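The structure is given below, and queries will be raised subsequently.
For this view, one protein chain was removed and the others were kept in their places.
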Amino acid sequence: MKVITLKVNGHCFVKAVCPSMTLLEFLREELHLTGTKRGCDVGDCGCCTVLLDGKPILSCLLPVIEAEGCEVVTIEGISECRLHPVQEAMVEQGAIQCGFCTPAMVLNGVHLLGTHPRPTVDQVKECVSGTLCRCTGYTKIETAFLEAAKKMEHGDNP
Amino acid sequence: MMPSFAYERPRSLEELGKLLENLEAGSFLFSAGATDVISGLKSHPQSYPKTLISLTALSELKGVRLLEKNRLSIGALTKLSEIAENALILKQAAVVAQTAAKIASPQIRNRATIAGNILVNNRCSYFNQSRHNRLVHQFCFKAGGDICHLIPAAREGHSPLCRARFVSDLAPVLLLLRATLQLWGPDGYRKISLEDFYTPDGIRRNNLKSGEIITAIETDLSCAKNVTYEKLRIRNTLDFPSVGVAVMLNVTESMELAVCYTGVNTHPVLIKLSDDRKNGKAMIQAACDQAKKSAQPLRQDHFPPSYRKEMIAVLIHQNLQKLGWKND
Partner (left out) sequence: MSSYTVIGKPTPMVGSREKVTGKAKFTDDIRVANPLIVGLLRSPLASAKISRLDLSAALALEGVRAGVTGKDFDSTIGVLPISRDEPPLARDCVRYVGEPVAAIAAESSSLCRQALELIRVEYDPIEPCLDSRKALKETSHPIHPELKKPSNLHKSVTQQFGNLEKGFASAQAVVEGSFDFAPLTHAFTEPFATQVEIDTDSNLTVYSATQVPHYLHLALSGALQLPLHKIRVVKPYLGGGFGGKSDPLPHEIVAARLALISGRNVRLLLDREETFFTSHGRHPTQIGMRLGLHSKKGITALSGEMLIDGGAYASYGVVTSYYNGVLLQGPYPIPNLSFHCDRVYTNKLTCGAMRGHGGVNPRFASEVLLDMACEKLQLDPCETRLRLIHKAETLTVNQFRITSCGLKEGLATAMERSRWKEKVKKLPFGRGIGVACGFFISGSALPIHWNKIPQSTVRLTIDFDGAVTVYSGASDIGQGSDTVLAQMVAEVLGISLSHIKVISADTRLCPVDLGSYSSRVTFMAGNAARNAAIRMRKGLVAAACGILEIKPPRYRNPKPAESFFRQGGRKPDFDSAYLGPNPDYSDGFLFQDAKISALSGKAKGKQLDYFEVVKTAVEDHGTLQTQGIYLSPKLGGTFKGAGAGLSPSYSFTAFITEVTVNPQTGFIKVDKVTCAHDCGQPLNPMAVEGQIEGSIHMGLGQALMEGLDYVNGAVQNASFLEYKIPSAFEQPEIEMIYDLSRDNEGPFGAKEAGEGVLAPIIPSVANAIYDAVGIRLCSVPMTPDKVLAALNAKRGNHT
């Protein structure tokens, strides 16, 4: 066991962890942040995406110990009082069916619009392409990201 | 959950050196982006190290800079997403950035490093399996067993013993950029050209010695604008290349053509041709013929072997088209 310090959704945690524990296990089983989903556990489906120092990564492939000193944002950290424009747009556009990939998609979208406020369709596709969705065919997710970009451009900032 | 292992994260190469003095060869595993390592460990628990050594804190392995003589140095820890967006690389060797930008998925590129892609483990439909699947078919050589399911005649001592295929996208491009690897090991630094780095065995894979790591990759920029890369995979994301081909075409007083393909054999296959008379058509045909002759695809991928073999020449031509070659 090693003691690590990391920030999750703005809160600082000091925890003793086993080096073989992944960030996904840490979030779900230690912190009970179950919004981060375990779809395949081997880095294929992208449902376990979280932001590590602002960038989307796969939490199932990262030993939590590697996140020492880092800042992790999970879906639970995206909206406190009100929905983020990306979330809002996903709800409004019908970009959510079963919802299992949704937390990952939200984080993908939040990162995309943070780095590319006016994304092209190809950039949106690229951003979505690391997470598999079996319900929506991705169409409405892409529309939602483009809509959210428009909203944010008009001052609706998170 | 993975079984337990010890974890070290040295802060300098010196610290790493001291650490290695106390570790037995084979008892430890290096990790940087951890994507290939952890997904491998999860499906292959018998390869668990006693110690996982994270290289992520080694500042000596970071940074992208121009060197003298038109050479570029890329730190081993440079992430694929950083390479894809790095202004220097985009300007000097755009093909490296473009290739990195289409490896795996965005989330993986945010962790995976250039050295990790150069060292990415070879893949096979029998090796990249669960423990349960190994119990079904028996453990293959690469998984510590004594059989190759694809070449049943293979026996211990044969070379290559394992035919797991090479899947790095960056290696063929870097090979055409005449890359050199800067290595560090318990005995100090050494350099090795990428051309001499790989071995034809799917288990051993390369000439990295125990305890050795890549610290930087140096490429020659003189012909970088003349290199392109094309790959085939069924989906335009996630998948490893079923076949990938890099081509370098340099027409000056003479004509130089180099082809390197990946995803097919156990190692990247490099074909170099030059011709003073600039008979392009014949050279291209020769390159295609050599590629076809050298290709040894097996049933390890979504696409059947014969198809992958056939596609090498098609991708050579696609690259040439991108390079502005007019086939007439």
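Here the chain labels run A and B in written order, and each chain numbers its own residues starting at 1.
In the analysis below, contacts are C-beta pairs under 8 Å (C-beta built on N, C-alpha and C of every residue); 3 or more make two chains touch, one makes a residue touch a chain.
Keep in mind it's a predicted model, so treat the numbers as computed, not measured.
Every shown chain that the unseen chain touches in the whole complex is listed here: A, B. The omitted chain makes contact with just one of the residues B:R235, B:R277 or B:K326: B:R235. Only one of B:H137, B:K272 or B:K322 touches the chain withheld from this view, namely B:H137. The chain not shown here is touched by just one of B:S125, B:T199, B:N250 or B:S294, and that residue is B:S125. Within the entire complex, the positions of subunit A that touch the omitted partner chain are 28, 32-42, 44-45, 47, 74-76, 78-79, 83, 87, 90-94, 96-103, 106, 125, 128-129, 132-142. Those residues of subunit B that touch the chain absent from the view are 1, 3, 125-126, 128-130, 132-133, 135-137, 232, 234-239, 302-304, 306-307, 310-311, 314, 317-318.
We adopt the following convention: only the chains that are shown with their structure count from here on.
Those residues of subunit B that touch subunit A in the complex are listed here as 1-7, 9, 34-35, 38-39, 42-43, 52, 54, 56, 81, 104-108, 110-111, 236-238.
Across the interface of their complex, subunit B is touched by residues 2, 18-22, 25, 41-44, 46, 49, 52, 55-58, 60-63, 65-66, 68, 108, 126-127, 129-131 of subunit A.
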